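Of the protein chains in this complex, all but one are displayed in their positions.
By written order: A, B and C. Residues from 1 in each chain.
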Amino acid sequence: MCPLTPVEGTYHFDGKMSNKGYALNKMCYSLNAAECREEFSKDEKAYCEKFGLNEAQTAAILNRDIIGLLEAGGSIYYLAKFAGQLKLNMQDIGAIQTGMTVEEFKAMLVQRGQGNG
Amino acid sequence: MCPLTPVEGTYHFDGKMSNKGYALNKMCYSLNAAECREEFSKDEKAYCEKFGLNEAQTAAILNRDIIGLLEAGGSIYYLAKFAGQLKLNMQDIGAIQTGMTVEEFKAMLVQRGQGNG
Amino acid sequence: MAKITAGITTSHIPAIGVAMDNNLEETPYFKPFFDGYPPVRQWLHDNPPDVVVLFYNDHGLEFFLDRKPTFAMGVADKYENADEGWGIATIPPITGETELSWHIATHLIENDFDMTVCQEMKVDHGCTVPMSVMWPDKNYSHIKVIPVAINCERHPMPNPSRCLALGKEFGKAIESFDQDLNVVLFGTGGMSHQLDGQRAGFISREFDLWCMDKLITDPQAIADLSISEIIQRGGAQGVEINMWLAMRGAMHGNLKLLHSNYYAPISNTATGLQLIEHSH
Partner (left out) sequence: MAKITAGITTSHIPAIGVAMDNNLEETPYFKPFFDGYPPVRQWLHDNPPDVVVLFYNDHGLEFFLDRKPTFAMGVADKYENADEGWGIATIPPITGETELSWHIATHLIENDFDMTVCQEMKVDHGCTVPMSVMWPDKNYSHIKVIPVAINCERHPMPNPSRCLALGKEFGKAIESFDQDLNVVLFGTGGMSHQLDGQRAGFISREFDLWCMDKLITDPQAIADLSISEIIQRGGAQGVEINMWLAMRGAMHGNLKLLHSNYYAPISNTATGLQLIEHSH
């Protein structure tokens, strides 16, 4: 068995993380449904409680702390539904995680797409 | 690819049959839930319609025609839920399918268990 | 390191659970069946497993035709059971295990077994009846169970040889796990039976006794059969022997058959019980 090599700035979503984040991801997965998104926005904290999120997970949701959500076992697939709820796209999310402005993040993508940086 | 050998008195539940019986099996699968069993017993025909069963399937349900249900694409796993609804056990179902009385069917099982017949 | 201390074959017929619920174990119909179990229960008491890896098939509780896995395994810390629609009583939740489970899942997928991996799944009588019959007081909450479900319903089904190979990788995965755990394997289901069609009630004592012998001495002989051949010789639901093969595949050390019982019929099905001690 060959374990995953650690990569800086990367949270391998493996069994350990998936155990940790199960409730969080289940909540985010539910946001596929419009009625759940509505329920969530009415009372975010109550919705987190309903799915059994722990304190760290609930705090990270309330604070839009994407890195905190990853550390708490979030999977980017389901966190993307949460981002959608906040009307954030993947570049907004990228900026939050990297500590850049959205414009800086986009410029970095363009540079990389050209093989630079 | 090695196709299944036909066996007399046996309805191999393969892709073809599973396509044919999908609605029927989905209806029977729903009978896992007590509230669905109740709804089914209140109006069997309406319940069949709700799941989109075709005429042959609906008729076989209403007539408790187990062989008819197999021919219509039923899987014995889900038909067992339908049998439960009728308060029939697997030996009752065996008797119906083989055209024996339940006593005859049970006696046959005992004979076979002893290596006879 | 984790070690495999035994493999046990057992029936999982719902009627067994129903009989236990209704205290029918001593009736003439059930007695010859239940009389097989005390030695196995005693062995489990004297050699308590930390983990049971339980090969079974779901009969339409957790899995439906919409998305039906060939091989599914649980990695959850708890498994609920539920109403199956025809009256078997639910039992307390089964305790799960996550570390060894993920270790096995990782080993299997790394070695080209395409598992469906389940963090939440309901287990049906295929899993609950073996637990009830081995721990009849339902005092099994300290046993951590890893349920493994094999498709025995809809064709195409996995080849018997694939199930034996699956077991082999389970064996390697378990024995490479770096915690001192005693692991017992359950191969549930079987033996010859057919529930559907004009051939319903088919039982072959001859095929069953051959399987019980070959399982110990030459499992490859069973694994060489095709699904078609098993249906012909063991009935349409006789394919549940695949779970026995998976269990057997995991044991590649020295085997000692400590106990064996064959009895037919219970309900429409032949039953085989074997306690196979395993050591290196």
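Here is the rule we go by: a residue touches a chain if its C-beta (ideal position, glycine included) is under 8 Å from a C-beta of that chain, and two chains touch if they have at least 3 such contacts.
Since this is a predicted model, take the numbers as computed values, not measurements.
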Interface partners of the hidden chain - shown chains only, full complex considered: A, B, C
From C:S11, C:Q119 or C:S132, residue that would touch the chain that is not displayed: C:Q119
Chain C residues touching the omitted chain (full complex): 62-63, 65-72, 105-106, 108-110, 112-121, 154-159, 162, 165
Touch residues of chain A, complete complex, unshown partner: 2, 4-5, 7-15, 18, 22, 25-26, 29, 31-34, 37, 66-67, 70, 75-81, 83-85, 89-91, 93-94, 97-99, 105, 108-110, 112-115
Residues from chain B at the interface with the omitted partner, ascending: 1-2, 14-16, 18-19, 22
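Methods note: only the chains that are shown with their structure count from here on.
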Centre-to-centre distance between chain C and chain A (centres being mean Cα positions), rounded to whole Å: 39
Chain B and chain C, separation of their C-alpha mean positions in angstrom: 25
Residue numbers of chain C (touch at least two other chains): none
Where chain A touches two or more other chains at once, by residue number: none
